[in-house]
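Every protein chain of the complex appears in place save one, which is left out.
Should a chain be cited, it is by its letter among A, B and C, assigned in written order, with residues numbered from 1 in that chain.
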Amino acid sequence: MKLWGGRFSGKSASGAEAFGAAIGFDHRLWPYDVMGSAAHTRMLARCGIVPIADARAILAGLSEVASELATNQLDFAPHWEDIHTRIEARLTELVGAPAGRLHTARSRNDQIALDVRLLCREAILDQLDGLIHLMRALLELGARGGDALIPGYTHLQRAQPVLFSHHVHAYVEMLERDAGRLLDCYRRTDVMPLGSGALAGVPYPIDRDLTARLLGFSSITRNSIDAVSDRDFVVELVSALALIATHLSRLAEELVLWSTAEFGFITLDEAYTTGSSMMPQKRNPDLAELVRGKTGRVMGHLVALLALLKALPLAYDKDLQEDKEALFDAVDTVAACVGITTEMIRSLRINRERASQAAAGEFSLATDYADYLTRKGIPFRDAHQIVGQLVQLCERSGRELHELTLDELTMASPLFERDAVGITAEGAIAARDVPGGTAPSRVQAASRAAEARLGDLDGAVQRLREAFPSLDRLLSEPL
Amino acid sequence: MKLWGGRFSGKSASGAEAFGAAIGFDHRLWPYDVMGSAAHTRMLARCGIVPIADARAILAGLSEVASELATNQLDFAPHWEDIHTRIEARLTELVGAPAGRLHTARSRNDQIALDVRLLCREAILDQLDGLIHLMRALLELGARGGDALIPGYTHLQRAQPVLFSHHVHAYVEMLERDAGRLLDCYRRTDVMPLGSGALAGVPYPIDRDLTARLLGFSSITRNSIDAVSDRDFVVELVSALALIATHLSRLAEELVLWSTAEFGFITLDEAYTTGSSMMPQKRNPDLAELVRGKTGRVMGHLVALLALLKALPLAYDKDLQEDKEALFDAVDTVAACVGITTEMIRSLRINRERASQAAAGEFSLATDYADYLTRKGIPFRDAHQIVGQLVQLCERSGRELHELTLDELTMASPLFERDAVGITAEGAIAARDVPGGTAPSRVQAASRAAEARLGDLDGAVQRLREAFPSLDRLLSEPL
Amino acid sequence: MKLWGGRFSGKSASGAEAFGAAIGFDHRLWPYDVMGSAAHTRMLARCGIVPIADARAILAGLSEVASELATNQLDFAPHWEDIHTRIEARLTELVGAPAGRLHTARSRNDQIALDVRLLCREAILDQLDGLIHLMRALLELGARGGDALIPGYTHLQRAQPVLFSHHVHAYVEMLERDAGRLLDCYRRTDVMPLGSGALAGVPYPIDRDLTARLLGFSSITRNSIDAVSDRDFVVELVSALALIATHLSRLAEELVLWSTAEFGFITLDEAYTTGSSMMPQKRNPDLAELVRGKTGRVMGHLVALLALLKALPLAYDKDLQEDKEALFDAVDTVAACVGITTEMIRSLRINRERASQAAAGEFSLATDYADYLTRKGIPFRDAHQIVGQLVQLCERSGRELHELTLDELTMASPLFERDAVGITAEGAIAARDVPGGTAPSRVQAASRAAEARLGDLDGAVQRLREAFPSLDRLLSEPL
Partner (left out) sequence: MKLWGGRFSGKSASGAEAFGAAIGFDHRLWPYDVMGSAAHTRMLARCGIVPIADARAILAGLSEVASELATNQLDFAPHWEDIHTRIEARLTELVGAPAGRLHTARSRNDQIALDVRLLCREAILDQLDGLIHLMRALLELGARGGDALIPGYTHLQRAQPVLFSHHVHAYVEMLERDAGRLLDCYRRTDVMPLGSGALAGVPYPIDRDLTARLLGFSSITRNSIDAVSDRDFVVELVSALALIATHLSRLAEELVLWSTAEFGFITLDEAYTTGSSMMPQKRNPDLAELVRGKTGRVMGHLVALLALLKALPLAYDKDLQEDKEALFDAVDTVAACVGITTEMIRSLRINRERASQAAAGEFSLATDYADYLTRKGIPFRDAHQIVGQLVQLCERSGRELHELTLDELTMASPLFERDAVGITAEGAIAARDVPGGTAPSRVQAASRAAEARLGDLDGAVQRLREAFPSLDRLLSEPL
């Protein structure tokens, strides 16, 4: 069955059929397609465009098709072309003539736009749930860290000591921004395109707002040509996912680094490492590496989508069929990466002693010596210069700054007094007592505030989800 | 002068200096850098961290530096490393010792984060202004089109006639979504990072909220490590720009197509075309082609930025210096493309007759024949089949559907009556009388609604711009 | 079964197993993996590292595993991790202890490098076969065009008439370069990595050259660390594929344009078009559009691979597992696009009259008028200027250049004589009688030369293919 055979005399070439078929991947859209058809049918019936009896037959038939699909009873051979055709064909087998009325005032162009929006709407909320779990796991990891220190790095050189929890919270900030982007994208996705027809609107007295309400959309598209050619919401979603993947890759890189013999700040749970087929001693952070590696994949999908849309004339072009595999894989990849990262974060062990020791070494308190002098009144630039020379002195004699004598300090600057000898990593951390700083009280407050914001976010996501219609009710409620 | 020479015994290799220097491109940040330094100085003075007299000297000096920069009196040789160093060096020459206090409680890591945020904040509003102009030009073009028709295309095959204005409005929809994304990005950009120090916060009793107020920011960053390693706002902005560029490429493609000998729906103003060095007759849509071509460039910058950030450990890494050229060029490219597109839209001529004629040809009313039958009671699927065969009949006899006789029509379906012979493009358009459809009244209403929304958007942009501080006042107001 | 369980006390988390497993996609490598194991076993036996009897048992077992795999009798559940593990596990079930000797002097790191190289080697030759078919189809299409003209375009504005066949030959040139790149990539792929071990080489007296000969490789890798971390050949192959996809997208764009109502130069065979679910008259060039759209997908895979490798420390990292899906899909996508394009080219109909008519219109002979004057002695720049004004004159009076009278011509330049009135598209084409030009004799010669080169290329590809070992013989030949 083709939905468009009337004017054609011949048959599709079989290679052509296989090349052009979307059903190999778009069958994933079936719940959304059935949902859309059910809502469309109800609207057509209420507007008197399709007789009530036919509408009931269609809904009953769709209900049967849905249960067959849910139990994998329908094949998806290439000659079915796409999931829309497959469903309509099966419906026709089941209910006969009334099935022919389902496509009244509808084209596959607005139908597929609807299906993809429905999928994205749900995918966005699922991603938000995943991010919330990961952010909570990170906050818990910070809490487990307690007063553990690690070196704060710039240029991967030890810079200044920070609380382990403060470092971990940096990732919570990134992911919260990601969540914000997903919510913004949700608003632009939550718009109902049905009624746009092939591109020009439809010549029937339909009620688009009713369809939107039945499907739980907040609004309807405003221009029929745009509605069928727009995939901005897909690009925006995949852009947001690419940035999430990038954030995960930074965290994964740190998990890999921190679990090396050289850094040794954490130990990944054995269940999240693997061994080597050749080297009996290996315990490899495979999963973190894969999370890191999958970033490129999501970036690649973003490039594919932008290249796809470049210079495409309006309205619908078949090229748009290529949006789906990139979208699906980006969604699945990021969901899996967020999930596995959450598990790794929950199960890793912090090697507190080693991390704290490293935090104090390698002149990482040098800035505090300069700040000491600055607080005594000399310009920071001069203080920076003096301490730079003290570091040289230490290097020549193989010592750390706290191993310098008071004499040596006062030789460099007479402003140094006895208390300068006692500068510690803990003191340095406590001194950074500004909003956003690493002082323990600030970090604890930051953690509590983040938890509160996460609670709000969780609530917002759940409220959005409640607006989703139930497929069962759309199919079975009396008309 | 280096800001960091203290511990170094030797000199930078000169090749190294040239390779590492940012000043060749980051000098563009100077107004933002001076602005940030002025606000930081005022805050340090008010918090008692820098003596008032020194702060006054710094502000006076910065004022002088700013006027030298505004009049191109300072060189940007590579040994200056970056704009921060250049400005501090000149300040030191001008005011001596007090200059050494400017960098108290500040690192170049939070300083550059501030500068880039200030630039992006302004760039976003500038882009919004550009988009508003373009959208208004498109609405005006639609209005100029009046009741002109063009073929609506799918697959670049004529599908159904639409109003020229309806087609043009599709681009307004795209650009409005772009504007929405820019505003969302603005919120995440409008956050003040100063006070994060190198990565851990600073050990001085600073008032970050005061600095934010002085610079017109809505809020401050919440985690010092994140604050210096975050370039999400750059990626988000360039993502939004990439999608704008993609939309412009679709419009440019249509301008190119429509001004071919074959389509001929518009004539670009001569001032926006060029000739050939060899072929005397040519009038080429060069500018539209360039707009189309520049899409790849913006996509490329997005890829560069995502690849840059991939797997980068916290906190600041020098790699981040590479964010600037991609950002600057993406901002400039899209601004230029939006500007030139606006001019082309304003000056092009619609070839009404040719467009309207094309709109009615090539069986583009076939769907209306099917809808005719559907309204008479037969399922749409059957109607589609019947009309498909009528099209075949026409093709064999070299006619259009409206050239079929009533006999021929009733032979295909007895439901056809006299009024079926009179189906016209105008009638087909009028019939698509649904929200978002191409019926004239709908299109006019859409245009008025879009104008109203543009007014709101314009107002919102201007309100945001009013929050920006004046550089002059930051430098010269009494302390 | 894990190949690395010895030092592990616990079990993998099941989510971890699913996330990390490659077997869901790398099972495609099974013929190469079995082939590599067979050659490795033969080499180990010949070098006396594994007893002959054990080697025979292994080969017999591998033979059984291969036939099970060929008939889909083995499951690929995630707990099998990868195809290497799956095969070794099944081998162990079948032959017991000797199976444990197969992995002597081998790591999965050099094993997977081998498998991917074997796959690429074959994929490259398959792509070359596909390109050869497409180039031949294009040459045939050119021949079918005979003396048909079409407008040559620059900036999509008609520029100068050309032979239809000359235009089509441009694509043969592009594809020949593609073939050259594939052959170059073949040389760098055809290098045998086994014997590199995990990264350092192996402590057994193996004969790497023997393994290479058994597998039909031209040479062996020269550095063990590079051998296991190198995926350059994958990037190079996918780069070449991205450029092929780009070429196909240019051709597809032209097929779409040429089959519009507006251009109308060709008619695609009905079997390679599809209809609309809503609009009964539509005949859409879906397949050409899909070919065009899939370009982005291949570009995306290239980006994914480059991003994957960026900043990856040596030697093997798990990230590299991500190379496979991108590679496989790029190979499959381009192969399918080449195939379907070949079929479309073979079956399309040229609308000679319409194309030839268009070729002569819109002042497309203006350059020939300028060249006429130049040959009479005036500088080309002046001639260009004069003809430009003639074009203006024609435009004002709604005529073509050949409709100007001799008087009008001589008024513009006294050098015009009677023969200037007779300039025709055919004459213009015949005059471009330079190597690479569109004169009929040149185009025919170009076609013959291309056919000869294709014959050579075909021979070269077949010779390379003959070097491939037979899996059957590797498994069953006496040891």
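Everything below uses one rule, namely that a contact is a pair of C-beta atoms (placed from the backbone, for glycine too) under 8 Å apart; a residue touches a chain by one contact, two chains touch by 3 or more.
None of the values given here were measured: they were computed from a predicted structure.
Student: Please pick, from C:25, C:204, C:328 or C:468, the residue that touches the omitted chain in the full complex.
Tutor: Of the listed residues, the one touching the omitted chain is C:204.
Student: From the listed residues B:91, B:159, B:266 or B:303, report the one that touches the chain absent from this view.
Tutor: Of the candidates B:91, B:159, B:266 or B:303, B:303 is in touch with the missing chain.
Student: Per the definition of touch given earlier, which of C:33, C:236, C:286 or C:343 contacts the omitted chain?
Tutor: Only one listed residue reaches the unshown chain, and that is C:236.
Student: Which listed residue (C:19, C:32 or C:153) would be found touching the missing chain in the intact complex?
Tutor: C:153
Student: Go through chain B and note every residue touching the omitted chain.
Tutor: On the chain B side, contact with the omitted chain comes from 2-13, 15-16, 19-20, 81, 84-85, 103, 106-109, 197-198, 269-272, 274-287, 289-290, 292-297, 299-308, 310, 317-322, 325-326, 336, 339-340, 343, 347.
Student: On chain C, what residues meet the omitted chain?
Tutor: 3-9, 92, 97-101, 103-104, 109, 152-156, 159-162, 166-167, 169-174, 177, 180-181, 184, 187-188, 195-206, 208-209, 220-230, 232, 235-236, 239, 242-243, 246, 249-250, 252-254, 257, 292, 295-296, 299, 302-303, 306-307, 309-318, 367-368, 371, 374-375, 378-382, 384-389, 391-392, 395, 428-429, 431-439, 442, 446, 449
Student: In the full complex, which bits of chain A touch the chain not displayed? Write them out.
Tutor: So the residues of chain A touching the missing chain come out as 151, 154-160, 256-257, 259-263, 275-286, 289, 303, 306-307, 310-311, 358, 361-364, 366-367, 369-370, 384-385, 387-388, 390-391.
The rule we apply is simple: only the chains that are shown with their structure count from here on.
Student: For the copies chain A and chain B, give the interface type as same if over half of its residue numbers appear on both sides, and as different if under half do.
Tutor: same
Student: Measuring centre to centre, with centres taken as mean CA positions, what chain is farthest from chain A?
Tutor: Farthest by centroid: C.
Student: How many angstrom lie between the centres of chain B and chain C, each centre taken as the mean Cα position?
Tutor: Result: the chain centres lie 35 Å from each other.
Student: Averaging only over C-alpha atoms, locate the centres of chain A and chain C and give their separation in whole Å.
Tutor: 33
Student: Just give me the whole-number Å value for how far the CA centre of chain A lies from that of chain B.
Tutor: The mean C-alpha positions of chain A and chain B differ by 23 Å.
Student: Would you pick out the residues of chain C that each touch at least 2 other chains?
Tutor: Residues 275-286, 289, 303, 306-307, 310 of chain C touch two or more partner chains.
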